[in-house]
Structure formats: structure tokens, C-alpha cells
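A single protein chain has been omitted; all remaining protein chains appear in their positions.
Labels for the chains are A and B, by order of writing; each one numbers its residues from 1.
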Amino acid sequence: MKALVSLGASTLDRIAALGRATAILTGALFAKPTPMKSFPLVLKQIYVVGVQSLLIILVSGLFIGMVMALQAYTVLVSYGAEDSLGPMVALSLLRELGPVVTALLFAGRAGSALTAEIGLMKATEQLSSLEMMAIDPLRRVIAPRFWAGVISMPLLAIIFSTVGILGGHAVGVDWLGVDSGSYWSIMQATVEFNQDVVNGIIKSLVFAFVVTWIAVFKGYDAVPTSEGISKATTQTVVHSSLAILGLDFVLTALMFGTY
Amino acid sequence: MNDLVTIDNLHFSRGDRTIYEGISLNIPKGKTVAVMGPSGIGKTTLLRLIGGQLKPDSGDILFKGQSIPSMSRTSLYKARRQMSMLFQSGALFTDMSVFDNVAFPLREHTNLSESLIRLMVLMKLQSVGLRGAADLMPSELSGGMARRAALARAIALDPELILYDEPFAGQDPISMGVLVKLIKELNDALNLTSVVVTHDVTEVMSIADYVYILADKHIIGSGTPQEIKQSESELVQQFLHGQADGPVPFHFPANTLEDELLLTGGTK
Partner (left out) sequence: MNNRKVELFVGLFVALAIASMLVLAMKVADKGIAGNGETYNLHAKFDNIGGLKVRSAIKVGGVTVGRITNITLDADEFTPVVTLTISKEYDSFPETSSVSILTSGLLGEQYIGLQPGFSFDDESGILQDGDFIEDTKSALVLEDLIGQFLFSKSED
């Protein structure tokens, strides 16, 4: 009986949290736009969440591409199909690894930072202070960060995939001796721009939306104590990662599952 | 209309905890009003209620004759431009310099040119004595300086009402003296109305025109500092003189010590 009561209570808590998250999202999305003032803010946040995540994205992309080429080569070569290394690396990166790993790294690097920053602004009364200055914190603080996240992540995913494919080329062609011509040409014959590249970007956009939403919500909704902020930061990473992987399955089924 | 803010029979509770049970007070225009009381009594809550960040359960708060709790969001934001609040921590924006902090409300709410904003910011900083610190970041300021910088930001838009939340808490005597002087001077020079929430008795008594003492969900005393000092209420006297025991007991409510010791002894 007690378990049932607490189950019900936590369910209600979750639904209420979803409601608050939606309120924050709509507040940020439909805030009265003031393009002259908000553009520099978005730009600054793209610098913080996008540019500062670039290094980890470049390095991870390169190594994932290289590892994948190495792994795939050992399997493919035993069927004499090492020419398919190109499409193998490219398709895995464009369809799955690019969007998914970028989103996971983004959640860990930028998402947690967003949550901590907003939570700390709440704890130090900066958000209240904005409200008392008759400035909507959703418009001034949340909206630029949200848009910066949504813009940055697909760009990072594109860069990640490209670097990965180049990394695969470095290992497959320069080291393992796959023919450079067939690496590219079979890749070109297999990869379809609309199907593979665009769908990957759409995936990434969806992840960007969800991860940034979770990050800003957790920060804005954090209990304004050191413990509350650390908990919110952890939750951002955990919830984002679960959301990314769950959504990835749904999106993959929708985009690539029908044939 | 002589009162800038009127609070009428205000009830407020947070969760199960009742914080106010029918308090009423007036804040006359151009005066410095102090609200004192023991810690944890919800003095900050009172400021947030005046600022419209919280809504009362019942009762009314009038700002310039308009009811704050029943305002629409737009008119509430309009009303807030005429008031400003100095938070306990200062609440400076940590990602910008002192100058940008003070310029912030001007940039957000006005379309003044950057050179004019610079002029105004430097004047505000001069009035709190921090013109030399304009380029420092908030993390480089001491607690007292941060509060002064926040004060400069609070007066940037020339508000009619300033709400001070514990302006003296945790300050050394010199900073405290500076802040007391500033609050008084600003109030007189800019013809502001100030509400100071604090538990630092001596400092605030020296600058307040009128004092309310809050305790146990009610207002237990009010009057000019002179009247308060002569108050016959035991509670007021305990608070003013900082006695350890009195109507506010030293012990947190609990079972008697004997019972508790016997009880734990018995279970072992």
C-alpha cells in the first residue's frame, strides 16, 4: 500500500515536472523576440556550447573513425570485401555514430555545464534579480542557451562524421592499404545524400532539441543548493543519454527501418 | 496617496508552514522603513511578495494603489521597473564586469546611446565609490564592494522603491558603516523609498524612519525607532538587546530532556 502511494506520488511529480519543463520551453521559444539584442547573446552561447565543444568532437570523431576502420577491415578482409570499408565507415558515422556520439558528448560537455551555470545563477539569486529588474529570465537566459544548443549540435555532428570518415581513410587507405579510389567511389555509390546525410542531420536536430531542453530545464528547476545543483547536473547527463538512445531507436526505425 | 506600498491583512504559507497570519503595514513615500525580526521568520519572503515573485494566499499588496498579486504579467513587469531589489548576495551577473552589470538594466530597458550609458554608469558607480573598480569582475570584489556594486545597479534606472534584503549581513564594521551611509544618502538624495529587511538592530535604528518588528507570523511592534526602544513588549526588548532566552526560547521545541534520555535508554 505504501509502495503504491509513493509510486503514485512520484508519477505525479514526474508529470508535474514535465509540465514545468513545457512551460519553460514555451516561455523561451515564444518569448518576445528582440533580434538586435538577442543575436549577440545567441552568438556568445554558440561560442560557449559549440566552439568550446569542438576539440572533444574533433578528437573523438577522428578516433572513432579510425577504430571503426580497423575493426571493420579485419572482418571485411576475410570475405575479400575490404573495398566496402568506405561505405561501412561512412554509413555508420552518418546514420548512427555521428548524431548519437555527438549528442552524448554534447550532453556531457555542454549540457552539464549549462545546467550547472543556470543552477548556480538561480542559487546566487541572479535569476530572481533579473525578474526584479523586469527582465524575463526565460528570454534573457534560457532562450539564447536553448537556441545555441539547437544550432550547435547538428553542426558538431556534421563535423564529427566528416572527421570520422577522414580518420577511416587514414587507417584504411594509408595504413591498411585499401585502394583510395575504391574507398571513395564505393562510398559515393552507396551513400545517398537525402537518405543518409540529411536523415543524420535530422536525428541530430532532434537530439539537440531534447538534450538542450533537458539541460536548461534541470538547471532552471534545480534546488538552489550545492547538493541540488550537483544532482541536477548528474540528472542532465543521465536523462539526456537515456533520451538520446531511446529516441535514436525510434528515429532509426522511422527513417531506415522500412526497407 | 501618501503610502507607496500598503500591505493589507496578508496571509502566506509555504507548504504546510504558515509564514504570515494577517500582517498589515504601510510604507510611506520617501521614507526608510525597516522590517526586523529573528532569522527564518520570512523577512525575505515579504520582499518577494512586494516584488510580485510570490503570490499571497489572501490579503492584498498595493503598490502606488495598484494590487500587485492581481496584476497581469505585463503590468507587473511595468511596476517592477519602478522598484528594485538589492539581494543578500548582491546577485551580480558573474559573467560580466562591474561596469556591464550596472549598465545592464540601462541596456535592456532603454535605447540610450553607448556613450550616454557610459556616463550614467560612471555616475552611479561614483555615488557608491566604485568608479575605480568598473573593469573588475564580480569575483574580484570583496563582499562589501559587491553589495555596493549591486546597489549601483539597483539605482541605475532611478527606481522609486528599493528593497534591501539583509544589506548588512556578514559585513565587517567598516563596510557596514559605508552601506548604512549609502542607504541613507541615496534615500535622501534621490528621494527614494527604502524598505530594509534586517536583523542588525543598531545599524538600522540609526537610519530608519519607521520600524516594524516581525515575529511568529505577526507584527509584534511598530513605530519610530524611539518608540520601539521604549516598547514594553518583552519580545521586542529581547530582540533589541539580543538576550538568549525570553519569549523566544533558547531551546527548539522538544520533549523534556528527562523523557528523551529515558526513552532512548529504554529502547536499548
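Keep in mind that, in the parts below, contacts are C-beta pairs under 8 Å (C-beta built on N, C-alpha and C of every residue); 3 or more make two chains touch, one makes a residue touch a chain.
Quantities reported herein were computed from a predicted structural model and do not represent experimental measurements.
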Self-check item: Left-out chain, listing which of the shown chains it touches
Solution: A
Quiz item: With respect to the chain omitted from the figure, which of A:Ser6, A:Thr26, A:Gln71 or A:Gln188 is a touching residue?
Solution: A:Gln188
Exercise. Determine which one of A:Leu43, A:Val59 or A:Val250 touches the chain that has been left out.
Key: A:Leu43
Exercise. Consider the whole complex, including the chain that is not shown, and state which of A:Ala90, A:Val178 or A:Ile244 touches that chain.
Key: A:Ala90
Quiz item: So which bits of chain A touch the chain we can't see?
Solution: 40, 43-44, 46-47, 50-51, 54, 90, 94, 152, 155-156, 158-159, 161-163, 165, 184, 187-189, 191-197, 259
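To be clear about the criterion, only the chains that are shown with their structure count from here on.
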Quiz item: If you average the CA atoms of chain A and of chain B, how far apart do the two points sit, in angstrom?
Solution: 42
Quiz item: For chain A, which residues count as touching chain B in their complex?
Solution: 37, 120-121, 124-126, 128-129, 131-136, 140
Practice problem: Please give the residue numbers of chain B that touch chain A in the complex, ascending. | Solution: 48, 51, 53, 77-78, 80-81, 83-85, 87-89, 91-94, 104-105, 107-109, 157, 163
